[in-house]
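A single protein chain has been omitted from the complex, and every remaining protein chain is retained in its original position.
And then chain A:
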């Protein structure tokens, strides 16, 4: 049964990771609402991401409540499940807030009204890759009706009340004190991940902090230029050396 329990715990963690991922993607999509990135497709992406998030939420809740209800678990196990519970409820809080905000912005920015302009935020690209990441698919296929920007809002209202209700139930039924949970990660844990913090992000920093007064931004840009210059100089030296060598050989 300990094997089963371990499996249960792993399953839980996987599902929580998935929920976390979908919540993050949903937030990114909601931020694009109302801007020049907004479109029919974005509304559909929001709808599908949201539904996926809710499915994951229900699954997580069922799993976690069943794990927590088990009285025979050890103290360590219980602490671990409580930690997972806090992760879950924090995700849900974020999701609820984002759903409410997407409702408000969605109501303020209908797509079909010509006098309601979208805000020119500078974002013009599509969010399809973010949605694909959330849905764990390669490419998104769009099949919604043209009135999704208004029709979906009704569903959204229902779903918000469902989520709020679920969270209330969770608080009532599961007696977990969130402040008693100890986090496993230390400060700065995000730096230790195996993330590809490669050249692309350095380039992004240098573009974002473009004012010359800022030391880090300027420094990074200079570092970029310096490295390019160094490489060029290296190649020039090598070429010169090769040419000289050739001449020396010819002369001798």
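Methods note: a contact is a pair of C-beta atoms (placed from the backbone, for glycine too) under 8 Å apart; a residue touches a chain by one contact, two chains touch by 3 or more; residues count from 1.
As a working rule, contacts and distances are computed from a predicted model.
Participant: Which of "Ubiquitin carboxyl-terminal hydrolase", "Histidine-containing phosphotransfer protein", "AP-1 complex subunit sigma-2" or "Regulator of G protein signaling 9b" is the UniProt protein name of the chain not shown?
Facilitator: "Regulator of G protein signaling 9b"
Participant: Using the definition of touch stated at the top, determine which of A:59, A:73, A:105 or A:151 touches the missing chain.
Facilitator: Hidden-chain contact among the options goes to A:105.
Participant: Of the listed residues A:72, A:124 or A:139, which contacts the missing chain in the full complex?
Facilitator: Among A:72, A:124 or A:139, only A:124 touches the chain that is not shown.
Participant: Looking at the full complex, which residue from A:33, A:99 or A:170 touches the chain that isn't shown here?
Facilitator: A:33
Participant: Tell me, which residues in chain A touch the chain that this view leaves out?
Facilitator: Residues of chain A in contact with the hidden chain: 17, 20-21, 23-25, 27-28, 30-37, 83, 86-87, 90-91, 93-94, 97, 101, 104-105, 108-109, 116-125, 127, 129-130, 132-134, 178-185, 187-191, 193, 195, 197, 200-201, 203-208, 210-211, 213, 216, 221.
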